[in-house]
Every structure is written in structure tokens, then in C-alpha cells.
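Removed from the display is one protein chain of the complex; every other protein chain stays in position.
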Amino acid sequence: MKTRKIFKELAYPSKDEIIFGKAKYPLKCGFGVEIGNGKVLPEVNFTLPPMSIHENNFLEVRKRFRDIVNRILNRAVELEQEALVLELEHLYELTKNPEWGAVITSDIKGIMEEFNNKYGLKSALRVTVADIRDQERPPRMRTGELTEIMFKSFELCAKEGADILSIESTGGKEIHDRALLEGDMAGITFSLGVLGERDMEFLWKNIVDISKKYNVIPGGDTACGFANTAMQLSHQGMLPKVLASVIRLMSAPRSLIAIEMGAVGPLKDCAYENPILKIISGVPISMEGKSSACAHSSPIGNISSYACDLWSNESVQDVKLLSGFAPEVFTEILIYDCRLMNSAFKMGFEKKLRDLFILSDIYLDPQALVMSLDVAYESAKKILNNENNYQRTLELGKYAVFVIKNALENGKIKISEREKNWLYKIQEDLENLPQDYREIWERIYEDYKDLFLKEEYGL
Amino acid sequence: MKTRKIFKELAYPSKDEIIFGKAKYPLKCGFGVEIGNGKVLPEVNFTLPPMSIHENNFLEVRKRFRDIVNRILNRAVELEQEALVLELEHLYELTKNPEWGAVITSDIKGIMEEFNNKYGLKSALRVTVADIRDQERPPRMRTGELTEIMFKSFELCAKEGADILSIESTGGKEIHDRALLEGDMAGITFSLGVLGERDMEFLWKNIVDISKKYNVIPGGDTACGFANTAMQLSHQGMLPKVLASVIRLMSAPRSLIAIEMGAVGPLKDCAYENPILKIISGVPISMEGKSSACAHSSPIGNISSYACDLWSNESVQDVKLLSGFAPEVFTEILIYDCRLMNSAFKMGFEKKLRDLFILSDIYLDPQALVMSLDVAYESAKKILNNENNYQRTLELGKYAVFVIKNALENGKIKISEREKNWLYKIQEDLENLPQDYREIWERIYEDYKDLFLKEEYGL
Amino acid sequence: MELSEIASALIEGNRKRVQELVSLAIKEGVPPERIINEGLIAGMQVVGERFKNNEIFVPEVLISARAMHAGMDLLKPLLAKSPGILKGKIVIGTVKGDLHDIGKNLVAMMLEGAGYQVIDLGIDVDAEKFVESVKTYNPDILGMSALLTTTMPYMKVTIEALEREGLRDKVKVIVGGAPVTEEFAKEIGADGYAEDAGSAVELVNNLLGIKSA
Partner (left out) sequence: MELSEIASALIEGNRKRVQELVSLAIKEGVPPERIINEGLIAGMQVVGERFKNNEIFVPEVLISARAMHAGMDLLKPLLAKSPGILKGKIVIGTVKGDLHDIGKNLVAMMLEGAGYQVIDLGIDVDAEKFVESVKTYNPDILGMSALLTTTMPYMKVTIEALEREGLRDKVKVIVGGAPVTEEFAKEIGADGYAEDAGSAVELVNNLLGIKSA
């Protein structure tokens, strides 16, 4: 297995250098797009309206995607936007039938080329393959047929025009889903710290190899299935916000592994842990916030933009609104969001705007607090202090608790009594976890063994 | 007829005082809402998905509106938003059946009260009655049955819980629609400068009287049917952008008449001419921009916010997106937009942010240019220099041409050759128009007489 | 005279000159079909192209369309004897409860410019009137427009009325307007949907099997 690159120092020696639109290691891709080189660009996401996908309607599906992309790019031209990134996030069917995903990829790329020729519109295409391995339970993460199909999908999409490859990987999620609902910190830590690590190493070695073979960019991953699931359940009142906040920080070491294995960004939009990874590695990141309210509500609408290089709407169905279809509507909103950030550079005003984004949300929700620049920067340092992924994960969980408690004590944030109780419970649980992952393994194996196959994680 | 208040000096002696969130004459209304008193609040708009409204499904319509409002207010509570304004913009049916509009008004107000009691959420309700007079052609603007019904609708809604009354009035539109498509500056000027004035005086006298009777706020009007129609047709490539820009400024004197007759704001969201009116009168204004992309695309997504007291999404259908229904999604987006502006005050940073909003769009489209603070301020002065509404209108048209030509000559903006030709044509046409409206009347009466009834304008 | 002169005058929007030239051509005994096709329609096609290519705006198209109408007015008395020389007949209207006409007018203008005979029923047109118009004019296409989400469902009412009267097969139905979608068009059983005025011409050409210019 390819060795992981272990970061020894932060890409940004000073916190104040972190800013939207500028990454230490910018990228060039697609039709003339530069990412992280001084400008924030929109990353537009889109998906089908409710409809099934099968052989008999596949022509209709293709047409639908073409229509969506044509409208998005038209809107970009109308608004004088010079460059943007599109993300094709696979529906399961597009990965399960690698040819289908590849055809759609090629269709989209063709339209992008047309617009580049006709209007000079710069664009790049991110293809996010679906992690279909969890379509089998317990999932076979390395040896299953679905694993093979998934990698084939990566290959074909890379071949047919993807500029950037990404995934929202699910290694450990089979355990995390249950641990989350039970508020079991042992299960959560084991999932993120041990299973997640092992799967990320395996998965990203392969994605990076494929990327090299086809000369495309290995983008990045996200803890979406973990931290965003927690965020959504806390939004629905199912889980405490403090739990979601703690999991957010705990997910960062796991997502970092993609970069340690060779991913170079732009990291995936829905990974709110990205600022930490940018601080460590200097790669450009995509982020989403208020303008992804179409996909999910969040308590981090403005703060999430302070370090973004791409600014995304996460996902929106192709349904008609009064002015047109939702994907073009959100394209327009993203373009204006980006214009604001980019104009700030012209006024020498970018750092103030960054601070404003942070101030807007930071004390209204602990989930915003743990995303703030100060906390992200400290988290990044803590990750570098410790090479053991399980321990990094545990450490960041404890740090999240510390940060929230601190803010509480200083009267900076307010949370409900039941949230407070949970904060103390989480603190206690984390403090009681062993420093050695083999011990935690013993502690939880019985509880979770039906849910996962240890061989599939090399355990 | 009530005498018009004629403004003798600008409410803002210095241009630099103009800022979002603060109006010279703030308002209090609804359940504890303060408008223009230091904070920008969201004004959330919503409408039904495609469906007809009739007696047999009216219960369904009511339920739908209640569901929409419950979701919007819930989202506001979840995001810790302390106050917001809702706008119920009547569909024709709700005005044509005044009882229907009143019942929906009362339903909505009831839910707002519940949320105020339960969560302390502050809210106010703007009801915008539809100008149904143009449902007859040629419209009877003063004497028709539809006129009576429309005023009855105002009365009933005021009685049943509206806090603010508004309208998107159409006086002169019957001529403007054709003049616009023909690019006939005489018809356009006559419509805005003469017919519009006469109708605004008549209409707003009545609305202000009704408002007094029921102790509600007479909000404001908009040149939506004129200037926004032009903007939309120019967006579709049907008309030149320079024409839409010129009409934008020309529409300001007309919209001002609502205030001269007693309207006190918050002025209507879609009136992009509002900054000029705020500069003159000091009343709070609602504006819309990037976050109303759901309702229409615009080249003024950021710049439109520089002076707003309410920030609106214009209108969005109740259709489902991935995260919920579109009205709650746009509520969230507006809340974050407002948070950003309001946080700027905390950082002492509001004027810089205002300038940033302007810089973002100003030179990308002549329609943004004519909305900028400098141009709005000069326009306001020009309006005060001349009490004759027809001459004000003509004057602002010429000033718009001047501003665009100037920017062109200084290399600040770029427009296509065909746009340039139109700019010169408009300039010539405007310069050839008489200073006396009675002369223009003679010039165009034959062309347009089939479209309007002069008695209905007191002519 | 050359019929292309008529086309040129029309492209310039010179109504008077178009009238003069058409009169002249009639006098010279040129068949009205040729005057229309090689003069007026040929000219309007250039205008349509220029509009499509973003060279001109609607007002310029309107001026040329007026010149065409002026020419047609002179030809109409002769046309009665030789009907059907236009590419097809289209009845168009905004549905009941909806008084928006700008979009509908633009579509009518584009279609006329493309050489179709357009009968405009106006705004607020109820199902009965649409049905009557099909009986009276026997059009190739019936076009309905709606700008309101609350009036859009009326398109279905009209189609059902056509079915009840046994007229549905005699005419192709097309729909359009801001809230209308392709799916909605399919759902209510329309034959076609156009996203904007520009694409309405293409749609009609396709439905009638006529090649676009």
C-alpha cells in the first residue's frame, strides 16, 4: 500500500493568511479554470427531479442533464461570470452502471466545451462517484462486486471528461449510523478513528492511481455521511447540537487521509471540516453554506465561506421556480456570493469580510463555533501533534468539548439545559475511552460485529 | 383630492449616510417589529405552486398558505432570527374575492401571533393587493367595478390583520406595454410621467385613507409593471439593456408619488428605484436582489442591497426542494444575508460592506450603474429641482443616458454595438420630446387612444 | 422589378416603400404568392434571423412586421382567390383569467415573421372561444399562453373541451408561458411546448414538418 504523506507543519504559519479565494497550492483544470488562485468560483451542483432511472428512460435522463447544464452555463454567460466548476454527483444508478455515468459525464463535458468555444466561458467538471459499496449489508468494502463496479465508474468517468474526481465515502458508516442514534461515543470514535482511516487509505490509494492514469485531479472526500448526518439529525431535534459539533471536529482527521494519500483538492463542498484541512495542507477547498439551503438547513450559512476557494449549492433538483429551473437560480445566487468575495480583494477588504462571515454565525450555534478560524487553526495544530489517527480523532473530540464549554463559561454562547447535560456526558464518555484503539475494539466489538466485516477493513 | 406633500430637501444631506438597515424615519408594526431602526430584516414572499383557485378548493388553498407560513416561521425560530416581515402578495383571485384574501390574511396573522406567543418571534405582515383594474381592457382605473372590489379588498385585509398595505399599481401600463415593445420613448414618457402620476395620486389617496381608518401602515408602490418588465425583456434579449436602464430612472418620480400622497414605507421590494426615494423621503425600503433569483434573474443582485431596510426574495412557489419547501429555503438564505449586513454594524464595517455591494455589480451592466449610490443621489436631487412630474420623468431619462454615456466614454462599462446604437437613439428621442405634457399628448394620442380611457385619468 | 427590393425595404422597416413596391409588383402582374414568398416572407426571414442572432431587438422586428402587414393588406384582396400559400395557420391566445399579452404578442410576431398566418384571439380567452376558433378557422396549430400559476391549469380545461367536441385530432396544441414546463405540457396532453418566443417558431416548424430557415 502506498505510504501516506504525513504533514509535519501547517501550510499556513499564520492564521491570518487563511482567506477565501486563495490556496497555497492552487490548481488548474478543465477549460482554463484556476482554483484557489485569487478568486472564489461557484461550484454548481444539480440533480434530477423525482424520477426513476432505467434503461427505458435513459435517453430522457441524458436530455434532462444536458438541459440542466445548458441552462446553468447560459445563466453564467448572461451574468458575465468568467469561470465556474460543475459537479456531477452520481445518483446510485449512474455509478452502478458505469457506462451511464460516463455518458452523462461526456455529454456535460461536451456542452462545457461548446460554451468555452462560443463565449470563452471557463469551466471544469467534478465528478463525484457514489460510494455504492454500502448498498450491500454488511458492506464488502474491498472485495465486493460493488467495489469493482465503483472503481470502474471512476475510470470511465475519468476517461470521458471528468476533470476532478471525488467521493463521499462511507467506510465505517455502517457502525456510525447506529452509534450516532445511540449517542455512543465509543462506536463513533471507532468508526471515524479506526474503520474510517483504514477505508480512506484503501480507497484513496486507488482513486489517486486512477487519477494519475487518466491525468485528472484527485479532488477530495467528505465526512458527509457522518458529520452532516449528525448535523441534520440535530437540526431535526433528534440529536443534540453539541454531539454534532463534536463529531464535526472528530471527522477532520479522517477526511485528511484523502490528502495524505494524494488528493490535492478542491476538497468536497459538503465537508465542513475543510478549513482545518486547508490549514494543514494548503489545498483549495470547496464549501457550501447559506446558498445550499436548497439541500439542507444549516447553522453555518455564512461562517462556512471564510476559507472557501469554490462556493457551492450542494445539490438542487431540476424543478421549476418562477424564474426558471432551480439549478440556474442557484447558479445566479452563487455567482453573486462569489462576486462579493472577489470584489473585496479589489477594495483590500477581504480579511474584514472574512471576519464578518465568521462573526455572523459564530456564537449562535456550537456547530458554528467549532468551525471558526481560531478553532480550526488550533484543531489543525492538534492533528499535526499526533500521528495516530485514532488518537487524533479522540483528541479533536475532547477539544470540541473544551471549546464549547469554554464559550459557555465565558457567556459567549447559550445552549439549552438538555444540551448542556449532553455536553458533560460526551466529555465523560470521551475521557473514558482508551488511548489504544485495540482496547476500544474489544470494548465494542460484540455490540457492532453484526454490522460490519472486519476483514474488509484489514482487521 | 388630498394635496401632495412636496419634498423640498433630501432626507439625507450627505450621501455617505445612506446605509442598509437604517432609515431616517423607522417604523414599528406587527408583533414588535421595527423597520429601518438599525437592522435589516428579511421580508419573505411566497406563493402557491401551479394550481387554480376556486370555491371548491379554497379550503385546500387556505391550508397550503398556513403550511407555508408555519414552515417559514419555524425556520426563522430554528435559526434564532428575532424578527421578520412576511408579504402576502395577492394572486388575482384573492383580490377579486375580497373575503378570500381577508381570510388568508387572518389565517396568516393568527399563525404569526402563535409564534410570537410561543417563541417571542417578532413579525409583521405586508399585504399587497393585486391591481385587478387592468383585468378589463381598456381598464377603468377609477370608476369600474373592479376598482371598487380592489378597494374593498384593501379594507378587508386591513381589518383582518395586514400591518402594511402595498400594491404594484398599473396606471399607464396599458400604454407602456406597447410603447416598450416599440421602443417608443414618447409613449413611455407619457405613461410614466402623465398617466402614472394621475393614477398614483388617485390610488394612494384612497389607500392612505383606508390605512388611517384601520390604523395600518400605507407601505408603498413599485414601477414593477414598467421598469421590471423592461428589465426582464432585456434579460431575454428582447429589448436593449440601456432602454431598461433609462426606464428604471424614469420610473422613480412615479413611485415617489405614493410617498408624496402619504405612504411611509417600507416601500415595495421589487421597486429597484427605491434608494432614490429613500434619499428623498427617509422612509424605510424593502429591496430584492440575488436572493430573489427564484423570481427573476437580475444584473443587480448585490448592488440592490446597499440601502435596504428589508431584504426580500420577491416571490417563490411552494414547491419541494431537497431540504424542504422553497419558501423556507429562501427564508434561510435571506436570514443569512441579513446576518451579514447586521454583523457589519457590530464591526463598524457597514459602510465598507455597502460600498462592496455596489462595487460588486456597478460596472457589469448599465442597469446596475444607474442604481448606484452616486447616481441615485444625483437623481434624487434632480427630482427635487423640478415639481412637474412629466418633466421630472423626462429629466431622469436624460440623466440615465448621460450616466451611461459617461461611463462608456471613461471605459468603465462595456456594451455591445447594438446597445450603443440604442443609447444614441434614446438620447435623440428624449431630446426631441416637448417640455409640456400637453404637446406630447397631442403627439401620441392617435397612436394609443384605443388602449386607454382618458376620463379614467381625469384627462 | 426585383422582388428582393421588397425584402430589402421590409428589412429596413420602410413601410411606405414596401407598399409602393408591392403595388408596383401587383401592377406588373407578379402572382401574389411570389410577392409574398419572395418579397415579404423572404424579408421577414432575414429579420427573424437577425433577431435570432442578437443583431436586433424586438422594436426593429416590430417595425418590419408592420411593413409586412402593410404589404399584406394590399395583397389580401387577391389572396382570397388563392388561399393556403402561407406556411400554415395558427390560432393563439392567452387563457381565461390571464390578461398578460406581451409574451403572447411576441410569439405571434415571431410566427408571422416566419411566414405563418396568425389569428390572435387576445387575452382572457375561455375554452369555448378556443373551440369556436378551431371550428371557424380550421388552424394547423392552436397555441395557448399563461403567465400565472393559477391560470395555467386552464390549458387542460381547453384541451378537454376540444376532446369533448371531437376536435382534438384536427389541430396540434402548443403551450407556453413562464410557469409552464415540458412535463406539464405532456401531462395535459399538449403536442408541444416552447420555452420562449424564439423557440416557438422552431416548435411549430417541427410539428408541421417544415424545415427551419
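Order of writing sets the chain letters: A, B and C. Residues in each chain are counted from 1.
Rule of thumb we're sticking to: a contact is a pair of C-beta atoms (placed from the backbone, for glycine too) under 8 Å apart; a residue touches a chain by one contact, two chains touch by 3 or more.
Just so it is clear, the structure is predicted and the values come from calculations on it, not from any experiment.
Asker: Mind giving the shown chains that are in contact with the missing chain?
Answerer: The omitted chain makes contact with A, B across the full complex.
Asker: Per the definition of touch given earlier, which of A:114, A:182 or A:455 contacts the omitted chain?
Answerer: That would be A:182, which touches the missing chain.
Asker: Of the residues A:166, A:189 or A:317, which one touches the chain left out of the display?
Answerer: Counting the whole complex, the residue in contact with the absent chain is A:317.
Asker: Among A:115, A:202 or A:422, single out the residue that touches the unshown chain.
Answerer: A:422
Asker: Touching the absent chain: which residues on subunit B qualify?
Answerer: Touch set of subunit B with respect to the missing chain: 320, 322.
Asker: In terms of residues, what is the contact footprint of the unshown chain on subunit A?
Answerer: Residues of subunit A in contact with the hidden chain: 47-53, 91-93, 134-135, 137, 177, 181-184, 229, 233, 236-240, 317, 418, 422.
Here is the rule we go by: only the chains that are shown with their structure count from here on.
Asker: What chain pair has the highest count of contacting C-beta pairs?
Answerer: A-B
Asker: Among the chains here, which has the CA centroid at the largest distance from subunit B's centroid?
Answerer: It is A whose centre lies farthest from that of subunit B.
Asker: Distance-wise, how many Å sit between the C-alpha centres of subunit B and subunit C, to the nearest whole number?
Answerer: About 34 Å separates the centre of subunit B from that of subunit C.
Asker: Please compute the C-alpha centroid of subunit A, do the same for subunit C, then give the distance between them in whole Å.
Answerer: Centres of subunit A and subunit C (C-alpha means) sit 51 Å apart.
Asker: Distance from the CA centroid of subunit A to that of subunit B, rounded to the nearest Å?
Answerer: The mean C-alpha positions of subunit A and subunit B differ by 40 Å.
Asker: Could you tell me which residues belong to subunit C and also touch two or more other chains?
Answerer: 149, 179
Asker: Residues of subunit B that touch two or more other chains: which are they?
Answerer: Answer for subunit B, listing residues that touch two or more other chains: 47, 317.
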